[in-house]
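Sharing a structure here in structure tokens format.
A protein chain is absent from this complex, but the other protein chains hold their places.
Coming up: subunit A.
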Amino acid sequence: MAMSISGGCVGGDSCTVLAPSASSLRPPLRRAAGPKGHFCTFPHGASSNHMLTNNQLCVEHQRCPQSSTQTYALSRKDFSPITQDVEGFLHNVVNMGFLDRLKLAWKIMFPAPTIKESSNANIAKQRLKMILFSDRCEVSDEAKKKIVEHVIEALSEFVEIESRDNVQVDILTDAGLGTVYSVTVPVRRVKPQYQESEEQYRGKIVGVDFKDTGESSGNVDVTFDFFVPNENY
């Protein structure tokens, strides 16, 4: 974890304008800020004093660029996109003035409440989506019975069904997939011809004759007869 921050200085290619990048970074920052704590000030609970080492990110005092060349080759390729954003961000942070950084700190510590996700309109949209899916895909009872029969018929070709009465069809709505029909069929066993078996061959090998076992020459020369039973037997 320390690695991801130690290379932090590297990310910014050029000094970009902070305001748009901060706003575009805000969602990933907020997500990442949860488990990792506050980036700007105390990552992993270490105090800012500990960060004044060469390899780690310096927030306030040191200039980043002088350590960048060292760590560049090592750590760049390990970074996930989110840590690259973080690097860019932190790189820019260091180059800001004090007041700007203070403003940023304020915004990060007291983020504005998200109105987007839990707004009434969005709640209504989600509910409506679910209800439209289930309304549109509702089938009649007769159709359900026929679905069960057809499915049982199709499956019985391959497996033996435990009990026909226990077969159930359910219509559910799933957030990711929409409407999901699930038919639950208890199965006793698979029919023999479709069973997964280790012994694929039913033939016999006879008359094995090693001309050269390969101990000295490294080649094996063997003849044998392989009988495959005829289907009539």
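As a convention for this text, contacts are C-beta pairs under 8 Å (C-beta built on N, C-alpha and C of every residue); 3 or more make two chains touch, one makes a residue touch a chain; residues count from 1.
The rule is simple: contacts and distances are computed from a predicted model.
Novice: The chain that is not shown, which UniProt protein name from "Large ribosomal subunit protein uL4m", "Putative septum site-determining protein MinD", "ATP synthase subunit a, chloroplastic" or "Cell cycle control protein" does it carry?
Specialist: "Putative septum site-determining protein MinD"
Novice: Using the touch definition from the top, which of A:W106, A:Y194 or A:F224 touches the missing chain?
Specialist: With A:W106, A:Y194 or A:F224 as choices, the missing chain is touched by A:W106.
Novice: Can you say which of A:A121, A:A154, A:V208 or A:V228 touches the chain missing from this structure?
Specialist: A:A121
Novice: By the contact criterion defined above, which parts of subunit A meet the unshown chain? Give residue numbers in ascending order.
Specialist: Spelled out for subunit A, the touching residues are 19, 99, 102-103, 106-107, 112, 115-116, 119-122, 124-125, 127-129, 131-132, 135-136.
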